[in-house]
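Dropping the structure in here first, questions after.
As you look at this complex, bear in mind that one protein chain is not there, while each of the others sits in place.
Chains here go by letter, A, B and C, matching the order in which they are written, and residues are numbered from 1 within each.
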Amino acid sequence: MVVADPKVTAPGSRHGEVPEHEIRTALVIRVAGEAGEGIKKPGELLIQAAARAGFEVLTDFAPPSEIKGGVSFFQIRLSSRRLHTRGDSPDVLLCFNQEAFEVNIQELVPGGLLIYDPEKVTPRDTSSYRLLAFPLEQIASKELRMPIVKNVVALGGMAALFQLDSAVLYDLIRELWERKGDAVVQTNFKALEAGIKYVQDHVSSADLERFHVLPHAPEKNRMVVSGNTATALGAVAGGCNFFAGYPITPATDVMEILAGALPKVGGTLVQAEDEIAALGMVIGASYGGKKAMTSTSGPGISLMVETLGLATMSETACVIVDAQRAGPSTGMPTRHEQGDLYLCVHGGHGEVPRIVLAATSVEDCFYLTVTAFNLAEKYQTPVIFMSDTVVCVRSESIPMPDLASLQIENRLTWTPPAEGATAFGENEGAYKRYAMTETGISPVAIPGTPGGQYVGMGLEHNERGRHRPDPRTHTQMTEKRFRKMEHAVTDAPEPVTHGDPDADIAIVTWGSTAGVAIEAIDLLAAEGISACLVAPKMISPLPRHQLVAAMGKKHVIIPEVNFRGQFADMVQASFPREVTRINVYGGRPMLVCHLVDAIRDVAQGRQGTGRVVLNPIIGDLDKLVTPDDLIAPLERH
Amino acid sequence: MVVADPKVTAPGSRHGEVPEHEIRTALVIRVAGEAGEGIKKPGELLIQAAARAGFEVLTDFAPPSEIKGGVSFFQIRLSSRRLHTRGDSPDVLLCFNQEAFEVNIQELVPGGLLIYDPEKVTPRDTSSYRLLAFPLEQIASKELRMPIVKNVVALGGMAALFQLDSAVLYDLIRELWERKGDAVVQTNFKALEAGIKYVQDHVSSADLERFHVLPHAPEKNRMVVSGNTATALGAVAGGCNFFAGYPITPATDVMEILAGALPKVGGTLVQAEDEIAALGMVIGASYGGKKAMTSTSGPGISLMVETLGLATMSETACVIVDAQRAGPSTGMPTRHEQGDLYLCVHGGHGEVPRIVLAATSVEDCFYLTVTAFNLAEKYQTPVIFMSDTVVCVRSESIPMPDLASLQIENRLTWTPPAEGATAFGENEGAYKRYAMTETGISPVAIPGTPGGQYVGMGLEHNERGRHRPDPRTHTQMTEKRFRKMEHAVTDAPEPVTHGDPDADIAIVTWGSTAGVAIEAIDLLAAEGISACLVAPKMISPLPRHQLVAAMGKKHVIIPEVNFRGQFADMVQASFPREVTRINVYGGRPMLVCHLVDAIRDVAQGRQGTGRVVLNPIIGDLDKLVTPDDLIAPLERH
Amino acid sequence: MTVDLPVRHYELDDYKSDEKPTWCPGCGDFGVLNAVYRAMRTRNFAPHEVVAVSGIGCSSRIPYFISTYGFHSVHGRATPVATGVHVARPDLKTLVFSGDGDAFAIGAGHVVHAMRRNLDLTYVIMDNAIYGLTKGQTSPTSGIGFHTATTPSGNPEQALNPLALAITCGATFVARGFSAEPAKLADLILEGLDHKGFSFIDVYSPCPTFNKVNTFKTYKDEVDWLPSDYDASNAANALAHATSEDKRYLGVFLRREAPTYAEQVHKAHTGTEADRAKVLGGMFKRYS
Partner (left out) sequence: MTVDLPVRHYELDDYKSDEKPTWCPGCGDFGVLNAVYRAMRTRNFAPHEVVAVSGIGCSSRIPYFISTYGFHSVHGRATPVATGVHVARPDLKTLVFSGDGDAFAIGAGHVVHAMRRNLDLTYVIMDNAIYGLTKGQTSPTSGIGFHTATTPSGNPEQALNPLALAITCGATFVARGFSAEPAKLADLILEGLDHKGFSFIDVYSPCPTFNKVNTFKTYKDEVDWLPSDYDASNAANALAHATSEDKRYLGVFLRREAPTYAEQVHKAHTGTEADRAKVLGGMFKRYS
């Protein structure tokens, strides 16, 4: 029996060959069960342990309600190399119940391993995968007399399977349950042991060898964080000292983490009555001199559109996080889509520039949040930082940021002239808040500064901040606001690039789809098809200079998880040429294997310019879900 | 002395030759004074009289505060031919005071006539125009002892100047002041007479001949309405029976007219607490089976973005009027800009299609509002009808619409099956609100219909209207919503076309700038330069078929009153080719003479593709306004 | 649109949709749902003549579980949408549902105005003093000092008093129920439905999953029905009882009469649909 080696074939393996076993450098494990079965916590322990052991890890969590009976899953990908996606299909699938089996089995890699609780699951069509019965329920309830520790038993089994050093897990269990007393810790230790033992006793050492993944050398300065956590950490690192927000999935964590962190650095978090108020408060706090931020998802951005215009017009520095989810309207609060680009870039009446950044990875969530604060301060403008459900929910092991090397930007402030300090009354009126400058950036007086009094405003205004709706003022001030963008684009963070720069095919994309493109390019390279990638992290103003080379290629492919190709539209408005758009819009990330197919088609001349629509999942869409027959459980979001 | 003949040279006359006098077919009169001087009312009488006399009229009103000391003006263009703009520069300028003189004189056509009150105005640099002192103050205060009738004296003078049949004016004065009693009517008659007499006595008949404009034959079925009035009338004609709104300049009139009109047809108008509530109410009323509408300007659209998404997702028919003003933020509430296109087309998180129409003229305001209701009903989707300050504020004489020939569309409703009528309980659940159809249009049950019970919603849903966030449902429902757009585009109203279809140069534009392009094309044709125009009235979905021919031309020029070229971006995203963008963004309409210059430059090879920025006004921008020195009066908006 | 039907008798099951409620076991919202079924059955409402409008939240899912017409709108906008439905179709019964966040955080501005307008709506707030759907944050009805992830050092805001707000802003029927007493709650809802004007019914509807402070148990200890001799015609009295610090009273706090919005706007109608061409013709003339 052959075990698929994800080093070469996954995530594209469903469509490629399954080669013979060699030393494995990556493994994808999916644990699926009922929503309430608490699979997330042990999953988190596992990845933390794996990371400590020197693996790169990247996870995915699918909340219930997309699939029959409210099954949810937690997926972990481990590797000795840097990972960019969660992996299209699991190599190992652990199912707690029959429903979990039914909806997940089609995605198991051919030759993969199904682990199941024989009391709960009766596998069918077993020819294309290997089997391991693992009586979790029985071990937990009968042997340990603690049904609740079933997940920790499973955790032990997993750890044994890919031969993780169990000492790390014992440490983590202690750290986690210490506060609940020694009895709890001991019970969990026992459950862990039982799980490890069961797998060691029932899986042959040859088979175990097959699941062994080569780790890196254990590294100290690494951490495992979700994109949202990274964003919150980035905010603290970027100097955030004021936050106002309103809860919304999938952005709420950012706010919750900052609620704990900000008071520790003398900062304040306000839970506002809605998103409009949240951004209004952020503007007020920034006017008062703070580094202020809010976080939300699509519906919140939609509500903030008017207030965002005020931030641009009053030239107020602020950071707005958009953790994108699938829309439109309330849409699918726990599902993925790159559907807010138009809104973030163009949402607003009138000519209302702002800076928009987008994260391609969890690491980006940290660094781009810092960049967002820096750009907001430098250009005195709102900066929208876009993440998406994929990056904000998934966890990744990333190098611990080096705080000392972070560059922190502060806004250009106005200081009163020497004599102003004693006779500020006379200087009133001399200060020009919106002074015309070559860069468009004007020094700002922080309230409390004598002589700097001015009125921040959303009306068109002259340099002194007085409403003047004449043609000259509006023309020049419009140009001033856009001139800041011309300069900001030169501060664009480096884009993600990958692949062969001399290739004929360029992939141009943004957000988490960049990771999918990286893996697709690597798989294609193994087939002898070369392509290169550029994924800018600044989306607006669009850094044309970063795209010029790619846009000169024979084929330009723009894959996105949305219907219209929103980024493709932006790119085409700026580079008048034909491109191939690749879109998927089922509320799930693009799969690497699908992108591989589509790029191959272009390379081999089977696909010209235009639009290619992908199926959002592996396997037969119709078989996988029969939405009319089932009841969607309440997804809490 | 030569009087400019606007037939050939205006509005481009400042840059062309001033030919000898021939029979005049158009005349531009500007009356300028202080904000409070009540120049609007007599101006309206004049245009109504002119229209009754068989002229085509087109007006402009500039509220105070753009110009020194709060001067405002009212401009009237009369012609025997169809008009498309207010005229770049006046042939006759009447100034009530010195400030009005100072800020307007530069725009008077060379050789034009300045009329001024010698007690208030001391003209300077009089060599380039003709003069007529008209002691308005003295006639009103001393002769008639009624300072208040000064404007009616002026009205008489104007009427005499272009030899309008005064009987029409007497009629109008009576209609207007009848309710205030005969004494008031008589005083105004006297004032009118005095004005007529003064001009007849002081202007030579040869000169009078110069200002004589050839009217059409008087036509009965014509009316003079502003764009906003036309929109309100279009709403009534389109079947509107529910309106909810919140006041905002320049949209408020639409609401105010409907507040009077709707109760007369059994409809209801609700003044909402804000724009979000307004659109929420509209959605509720439409759900209840009404033809519902709201009207607002940019800030209101910005606030409505989330609720607009709900309308799309729940497939609720409704009409939203955006009377665009200059932004961003509160911006310049009484100024013109075509800056909301991005927002109206793309504003919304997620993939949220809607139909967007844009008016090129006052007549469009009527017919496109009817079309907006028809498309909303047919496709069960929100329709945004965009006007702009130029079209919604100006008045035009237009043919009275023929109600009998208007086609009115009603939504496809679901009717219970025969047995359902008596046993609807059993049918509950059988009805599919969001049934998949070839067109994407599903029959809708109106509340009260037995057996049609369903839940309208903003969550992603299956055919029966239940939340199902699985990939198949979201993919298919997204396609359904966009499929409606594919069909809607085939119902796009005919675009405005003009000029020589075989020309090398195509002008592609939208909104009121279409009128500027028509006049520019005519002026260029006289120079031997040919160009053609296409201005679609449906902006989204973009009717590509209407643009294909133009986009194949050697030169494509896209003029717009905004900074970025929002329409140009949309067109380029759809047609990958180079274009020349022409932008002006001073809060004023584009001038015909400037567009003529820019097109000529392209025709003569002095201008390639890229972007051309125009000066927003005639004359030297810096001389005209010195914004730092003056105080902006409160513009009520 | 409305078809003439023989009068039919409806059972509780006729008001249940085929979608099973997906709330957590033990959620207070089940009690509210049952009370709604009962109230409708008591008046034998035809399901197709009722519209249930809601915002977003766990509680706002309720229209899916009721066999009437419904609209599950967006967060905070239940009252505007319901206003549109009701003003357009006063012939139907419109019920409105919100959570405490939907009604009093993002929706507060609209709720104030819906009450001031005295719309003939029955507004049921399923008040669990928490944001349930987003997994447990402080809400406007959470007490001062309340701990959640967004208020780790305790909520710094004093709780909003829904009843006091309703009394002050012009609701003409103001009541409070408890989802642990669905029969009595059904009576309150029924009275609200019968009342001409804005009926405001705040319901203690605990969230056992996320709110460990305001639970079925704590409420049981704290609630008391208004005394039998209570005078519900007096706003000052209502306010005193609504703001009582020793008891959480249940019952009808206030009943008063005032002209309703729809009555007034419909009275102002001077014509009907049939007049459209004539009215339009008249307007055309005026501008010619």
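Keep this in mind: a residue touches a chain if its C-beta (ideal position, glycine included) is under 8 Å from a C-beta of that chain, and two chains touch if they have at least 3 such contacts.
Predicted model only: the values in this text are computed from it and were never measured.
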| Contact list for the unshown chain, restricted to visible chains | A, B, C
| task | Pick out which of A:L412, A:I446 or A:V613 touches the chain that's been left out of the picture. | result | A:I446
| message | With the missing chain put back, one of A:F73, A:F101, A:F162 or A:Y454 would touch it. Which one? | response | A:Y454
| field | Among B:F101, B:Y246 or B:Y454, the residue in touch with the chain that has been omitted | value | B:Y246
| field | Chain not shown: contacting residue from A:A53, A:V103, A:V152 or A:A277 | value | A:A277
| note | Logged for chain B, residues touching the omitted partner chain are 246-249, 252, 255-256, 259-260, 263, 269, 271, 273-275, 299, 329-330, 631-634, 636-637
| message | Considering the whole complex, not just the chains shown, which residues of chain C touch the missing one? | response | 104-110, 112-113, 116-118, 140, 153-154, 156-161, 164-165, 167-170, 235-236, 239-240, 243, 258-259, 261, 264-265, 268
| Missing-chain contacts mapped onto chain A | 51-52, 220-225, 229, 233, 236-237, 239, 241-242, 244, 261, 263-270, 272-274, 276-290, 292, 306-307, 309-310, 314, 400-401, 403, 416, 421-422, 424-425, 428-429, 445-459, 466-467
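Throughout what follows, only the chains that are shown with their structure count from here on.
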| Computing the C-alpha centre of each chain, which chain sits at the greatest distance from chain C? | B
| message | Taking the mean of the C-alpha atoms as each chain's centre, how many Å separate chain A from chain C? | response | 38
| From the C-alpha centre of chain B to that of chain C, how far is it in Å? | 42
| request: Enumerate the residues of chain C that touch no fewer than two other chains. | output: 19, 56, 74
| said: I need the residues of chain B touching at least two other chains; which ones are they? | reply: 306, 309-310, 314, 457-459, 466-467
